[in-house]
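A single protein chain has been omitted from the complex, and every remaining protein chain is retained in its original position.
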Amino acid sequence: MRRQFLNDPQDVVPEALEGFAAAWPHHVRLHGEPTYVVRARHSPDKVAVVSGGGSGHEPLHVGFVGTGMLDAAVPGAVFASPTAVQIRAASLATDTGRGVLHVVKNYTGDVLNFRIAGELLAEEGVSSEVVLVDDDLATDTGDGDGPGRRGTAAVLAVEKVCGAAAELGADLASLAALGRRVAAGGRTLSVALAAGAHPGESRPSFDLPADEVEFGVGIHGERARERRAFAPARELVPQMVSPLVEALELRRGEQVIAIVNGLGATSDLELYGVFGQVRGFLEGSGIDVARRLVGSYVTSLDMAGCSVTLVRADEEILRLWDAPVSTPALTW
Amino acid sequence: MRRQFLNDPQDVVPEALEGFAAAWPHHVRLHGEPTYVVRARHSPDKVAVVSGGGSGHEPLHVGFVGTGMLDAAVPGAVFASPTAVQIRAASLATDTGRGVLHVVKNYTGDVLNFRIAGELLAEEGVSSEVVLVDDDLATDTGDGDGPGRRGTAAVLAVEKVCGAAAELGADLASLAALGRRVAAGGRTLSVALAAGAHPGESRPSFDLPADEVEFGVGIHGERARERRAFAPARELVPQMVSPLVEALELRRGEQVIAIVNGLGATSDLELYGVFGQVRGFLEGSGIDVARRLVGSYVTSLDMAGCSVTLVRADEEILRLWDAPVSTPALTW
Amino acid sequence: MTDQLSPVHVQRWVHGFIDTVEEEVDHLTDLDRRSGDGDFGTNMVSALRRSREAMADADVATAGILFQIMSETFLAHSGGTSGPLFGMWFREFGKVGMVTEAFTQEMLAEATANGLATVTRLGSAQEGDRTMVDAIAPADRALREAVESGSELREGLRAAARAAHEGARHTSDLLGRRGRTSYVGEAALGSPDPGAVTIAMFYQAAQRSAD
Partner (left out) sequence: MTDQLSPVHVQRWVHGFIDTVEEEVDHLTDLDRRSGDGDFGTNMVSALRRSREAMADADVATAGILFQIMSETFLAHSGGTSGPLFGMWFREFGKVGMVTEAFTQEMLAEATANGLATVTRLGSAQEGDRTMVDAIAPADRALREAVESGSELREGLRAAARAAHEGARHTSDLLGRRGRTSYVGEAALGSPDPGAVTIAMFYQAAQRSAD
């Protein structure tokens, strides 16, 4: 039995957004009809960085609106893409004439609606570029014709790095190139110990036998392609990290940003334990964990699980990662 | 079936602490034997603010070590007080000669061990004061002889405000008075929808029927005195807020800091929804939500639930609340 | 009778289309259940109802205005894959009819061609992939031919409606290669693609409006 604090399940997103905006009045403003969230302090003369996607992944994306990261976030319904009109409106609201960078997780609906929004914007003379984030190694089929890898927690790195560069005045083309470089160097693997439940539903979206984990799970309650044996963290973590290192062809001496991300119901005790193991594994392979982030940033409602993301880093990326950021969910 | 990312359940706290320290090298240092966490940048000539308690409440307390908040945090085993020797060592490590403020949640073990540590410190010529935080309205029996109200999320406000005042140079006596004032003006009520599970245990610490919530639950997996009917947030939230307003005797025009806190497995969507209702209720009563914090700060492993804390505020408290803070879990 | 679709015709067309979809909502949903996730009918009807509400206050001065309203409504409110695609589809009709009072056959052919281009560009589906494109492409060919051969509007619309209908029917034999139906494989064989069926209804309503 799963229950939540909510009223009408239909209203969960609008009610949460109102609460969110009221909680962070110095950081964000909520716009209604169409719905989007923008920075409270508009920044003149910079490329606008805009992201969005289905709700249920909080703090993503609304939690990253603020100085040094997103200019606007466009939330859809739970696990459903925002509409093109929302995206267009958020982009028009934040465009300063220098164009809009759309950071998009690779899901059919998101890609479609952002692409449409881009066309609508172009007709209004607003230039935009899409950075597609497709880091989920579990959906890497090598099949060029399919939908491609899903987008998950690496989106955080793209938003942070591009947000910082935009703040420093980068133009749209170089931001797009930068974002694509970060995304290309990011891979993620996620493991679920228990599914989350949709608002208002008492059953989790899948059931797992006691001796198995969902290996390579997504963030929309869908099952993974694979189930593996449940095991202590010291055995599960290498199964997650080792394929990432291979896929990115990381070599000794290379630097990475490591993100250990809780999927909703995972305790900090566990996440920090996992991070310790991730770090141990990488150091054992001679890879330098130059930066790291541990916490629940890209969630799947109240799923129990965690993801490990590695993002190849260089001096420019690290400098932008380190640049000041002030948002509800990330501040330094 | 509840499962976690862990190795030997015995090692969960030390492993998490190592991961935590590795994740925040610019903020904290981990000391072993006895175990405690201190600020990476030692600040000279200020009263040290030290807190601690059982683990399983992360990010509390270790997540609040840093500039403008705690100088040290002393974690015990899961749900068990740290020892007096740990507390003494952390206090000696951070004392600059101006004394140590101990912020203590009201639990027998914590109170006892902090009190003993205070006596040990006194013998070594280090002065210390205890601020006891006892905000849990559910355990307010009016019985002067009992253990008194438990300490829960109001500890966050005490640590933030006292941490800021200490940073500004306040002396031990005035810090203690300030902390007691904040604590006296803080009350909390917590509701659980599902219990958490101890590391390594597959069963939650209690089971709830589908139509009931644990009303007035604590943060150690213990049951509440009362079960109430499960209801939409718009009905549950007033049941939480209204007694707080009454207990604090808040009047129209008064200012509060409101903290809506997730107990571990509660999604941001829900917490922000709850905050919206808390705010609506208070505004309807003419009470000014001068500041607010929404997130999972004082948890009970992976418990599904949330707490609402109100802290009476005045200009001094708000000024100190607003003062800069830079810790793993709270930064502005 | 007419070689143009005046605003009155367009109103008949659009409302006729909405009426048909409303009547067939269960059927459409059932088709999506066989080949996807079963939300097509409800999604479509809810967006069309919203459109109808928005049209109530509209000043029907141009041939395109109703399509523009449908387009904005679909783009603003419709989730799923088909919502935005239909939003962009209607948009092409709105654009072509933006400055004039009536649709000529040439304009309908142009809007169809533009719509086909837009939908294929955005959705990357080819004819034969078991999508709405399988109804649009034949209608596009029929209208193009009608324009080239100089046949009259009603003829052209009848040909387009027939072509779209045949195209939709033919999707029963196709394996899905785009959208959710691509996950279902052979299980979808035997029933047509709901998006394609809806396109057929769109041209059927156009034809009827001209009769």
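Going in written order, the chains are labelled A, B and C, and every chain counts its residues from 1.
Going forward, a contact is a pair of C-beta atoms (placed from the backbone, for glycine too) under 8 Å apart; a residue touches a chain by one contact, two chains touch by 3 or more.
The structure presented is a predicted model; accordingly, all values stated were derived computationally and were not measured.
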Practice task
For the chain that's been dropped from view, list the shown partners it touches.
Solution key: B
Fill in the blank from the handout: Out of B:Pro14, B:Gly109 or B:Pro243, the sole contact with the unshown chain comes from B:Gly109
Handout entry: Option touching the unshown chain, where B:Ala84, B:Val158 or B:Ala224 are the choices
Key = B:Ala84
Fill in the blank from the handout: On chain B, the omitted chain is touched by residues 34, 76-77, 80-81, 83-86, 108-109, 112-113, 115-116, 119-120, 145
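Following the convention adopted for this analysis, only the chains that are shown with their structure count from here on.
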Handout entry: Separation of mean Cα positions, chain C and chain A [Å, integer]
Key = 35
Practice task
With chain centres taken as the means of their Cα atoms, state the distance from chain B to chain C in Å.
Solution key: 59
Fill in the blank from the handout: When centres are defined as mean Cα positions, the distance from chain A to chain B in whole Å is 29
